Each structure stands twice: as C-alpha cells, then as structure tokens.
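Structure provided below as structure tokens; questions to follow.
All protein chains but one are shown in place.
All chains are identified by letter, namely A and B, in their written order; residue positions are counted from 1 within each chain.
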Amino acid sequence: MRFVGAVAALAIAASAVAGEIPRADRRSGYEFMSRETRAMQDDDTANPGMLWVLEGGTLWEKKTGAAGRACADCHGDPRASMKGVAARYPAFDAAIGRPISLEQRINRCRIDRQQASALAYESRELLALTAFVARQSRGLPIDVTIDARTHPFLDAGRATFHRRQGQLNLACAQCHDDNWGRQLAGNVIPQAHPTGYPLYRLEWQSLGSLQRRLRNCLVGIRAEPYDYGANELVDLELYLLWRARGMTMDAPAVRP
Amino acid sequence: MERPTSRRDFLKTAGGVAAGLGLGSVIAVAPARATPAEMQEAIRKVVGSARVTPGRVKLDLPPLIENGNAVPLTVTVESPMTEAQHVRAVHVFTEKNPQPNVVSFHLGPRAGRARVATRMRLADSQNVTAICELSDGSFWSDSAGIVVTLAACLEDGI
Partner (left out) sequence: MASALINVPARAKRGEVIEIKTLISHVMETGFRRTQLGAVIPRDIIRRFVCTYNGTEVFRAELHPAIAANPFIVFSTVAVESGTLVFSWTGDHGFSATETAAISVD
C-alpha cells in the first residue's frame, strides 16, 4: 500500500480522528459468532460456501464465449495465478479510470478475453467464480492499493460510510465504528470487516456477495439501496477493504 | 402432504391479527405454527402405542443460535450396535415449526456407532425432541430447548 502526496497524509489524519477502530482492536466478524457457526466455517466439508467454490472450480475449466476459452487456458493453475488476487480487490482499472470489484473484473475478462456475455450480479455462476477466486486468497492479508489514482474513490467510500442515510438516519460508522460489540435486536454488532466474502449467510440460506450485504444494511436503515455494480457500492467496498487492511482473508466465510 | 383443518383456522386467526397491526400494503400472513399437541400426534404416528421413556438418547443442540435457518444438531445413543442390540432409528420433532417432523434416520448394526448429525430450521425459540427406536422395540427420548435470535438488518423491507 503506497501513499502519495499531502492529500493522502491528510486523509490518514482525518480517519484517525473520525473514530476508526485502532489496528490492535480490529476483529473479524468470525469472533462475534457462536461456537457452532464458527465450526460451520472451519470445516470445509461442512461449510455450505464450499459448494459454490466447487462449482467455481468446474466453471474455471469450462470453455466459454465466442473465443471458446476457459479461465484455465490463460490463468493455468488457480492456486498460483489467483493467489492474492481477491486480497487486492477492488483494484484500479485503467480502461475505465476507476476501481472495480472482483465481480466486475471477472465479467471484464469474460467480455474482453472470452468474448462471452457478462454474468448477472448474484447469479449462481458469478458467485461460484468469485468464491473460487476468493478461496485462493484464504490466509492472506487484505492488501488493497491506495495511491493517487484510487485515493479519491477511497475518500468517496469513506464519506458514504460516515454519512447518515435512510429513514433511520444512521451512518455505517455509528454501528460499526462506535457500537461494535453491543447488541442490536438479539445479535452482536460486528465491526464490518469484509474478510470472508463472498460468504454463506445463514439468513440468505445461500452464498452472496459483499454488495448484497451492503444493500441489506441499507434496507436495514431504510435507505434506498444502490444498484449492484453502482460506483457508490464499489467505492464503499474499497473503503471497507482498506479499513480492514492487514486482516486475514477467510473466504468463503459463514455468517448469521 | 396432509394438513389438519386446525392449522387452517390457525392461519385465519393469525392473518387477521397481522392485518390488524396495520402492516400497510404488504400482505403479511403470520407463519403457520404447529402445537405441542400436533408434535405428540406426529410422535404417536411413529411410535404407535409403545411407551416412550426419557433417557438413553442424547440430543445436542446449542442453547442459543443467531439464526434459525441452520441449527446444528447431533443425536447420540449409547449402544453396542451389534446384531442383537442396536439402534434401528432416530426421529427428531419440533413443537413450534409449521410441521412437527424434522428427520428420520434409519441405522442398524452396519452403522457401527449410533451418532448422527444434521442442520435444521427452527421457526422460533422452542423445544426439540429426539426419539430413538432400539432393536428390542423400545422407544427412548430426549428434549432440549433452544433460543433463536434474529439479525437486525434483514433483506426484506419488513
């Protein structure tokens, strides 16, 4: 992670003042779960998220699109080529001049390299491929790049995190920075570090993306949720991943 | 799947209550609920006229779960699992789910050990009952209570 210029330094100072959780206190949502739910995540033979990873592995080998290419044809062994990839996303895409999410990156590859159509957000195939790629970063620290190009988007994401929204007029920071560890409607408020996405949410009874979870949060505070793929959501993802920098990735996680 | 008429009456009354709460344009139908009596009836269907004695079987259930959609449970019976002495079946029931039956496992001496596990759905905080049938025709039971909490930020608008 490289910081360039005075703007970056100012932003860091600002975030320290704004009540960001100190590095030593950062805890994964895993630690706020019951023993049983943790056990579900720990065992790859019991973790329902692994069903999507399994499917993703099959899709990785499948030739598709007008180009008749499989992911494997360009990327070879995913354990090597995809190692650390999910830990760096959202990442800057020079072609469109802004950061893109891992899902968007997969779709870009499909369109540009496989000459296939984009997969719909939250579709079975896109979730499977994302889960498969994210699985290859398990155990690695989150490491999104913040530099002169991505800094403005980080700032936009941070602004969203701190902005009061919706009928309940709540900002993400109020629950997840100021009140983590306390109870809300029977469950403990986590710190909201997206270390394990895409994850199997017991509430969904399915695997889902970080954007699905963010939209749930927005509905929860009675705000109009941004569309899948919206710049606001990608910027927020970038901020959340940066806020969780250094924490260990554990996709596919299980959460209540 | 047969539904006793009593459940339909349940839904009518519950639906009326829900509408009364002024839940706006969304049609809110209260979820179907079985009763402890219906659970006893479901148990009767499996057990027949035999007596069910508490003991021998152990039901492991977390005392509290954050989401009722996937509750892990394990049922264990101390048994040599020989041809002469083994567990024939394990049945699980709930008292407040829309339907009392959860699962029936059929074992036998080939199992080697009478220990089964799965994940179930629970509509609400309630008691869960496990019944095992031994090779000598006797039935044994164990019950456990569990509290089901709910997340604050759900997907649906309600």
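Please note the rule applied: a residue touches a chain if its C-beta (ideal position, glycine included) is under 8 Å from a C-beta of that chain, and two chains touch if they have at least 3 such contacts.
This one's a predicted model, so the numbers in the text were calculated from it and none came from an experiment.
Participant: For the chain left out of this view, which of A:Leu54, A:Cys74 or A:Ile111 touches it?
Facilitator: Missing-chain contact among the listed residues: A:Leu54.
Participant: Would you mind spotting which of A:Ser206, A:Asn231 or A:Thr248 touches the chain that isn't drawn?
Facilitator: A:Ser206
Participant: For a quick check of understanding: of B:Val77, B:Leu107, B:Ile131 or B:Ile146, which residue touches the chain that isn't displayed?
Facilitator: Touching the chain that is not displayed is residue B:Leu107.
Participant: Could I get the residues of subunit A that touch the absent chain, sorted low to high?
Facilitator: With respect to the unshown chain, the touching residues of subunit A are 44-46, 48, 50-51, 54-55, 58, 124, 128, 205-206.
Participant: Could you list which residues of subunit B touch the chain missing from the display?
Facilitator: Missing-chain contacts on subunit B: residues 1, 26-27, 29, 31-32, 69-71, 74, 94, 97-99, 101-108, 110-113, 115-122, 156-157.
FYI, only the chains that are shown with their structure count from here on.
Participant: How many angstrom lie between the CA centroids of subunit A and subunit B, rounded to a whole number?
Facilitator: Their C-alpha centroids are separated by 36 Å.
Participant: Inside the complex, what are the residues of subunit A that reach subunit B?
Facilitator: Checking each residue of subunit A against subunit B gives 33-37, 39-40, 48, 184-187, 189, 202-205, 215-217, 219-221, 256.
Participant: Mind pulling up the subunit B residues that touch subunit A in the complex?
Facilitator: Listed in rising order, the residues are 62, 64-67, 69-72, 149-157.
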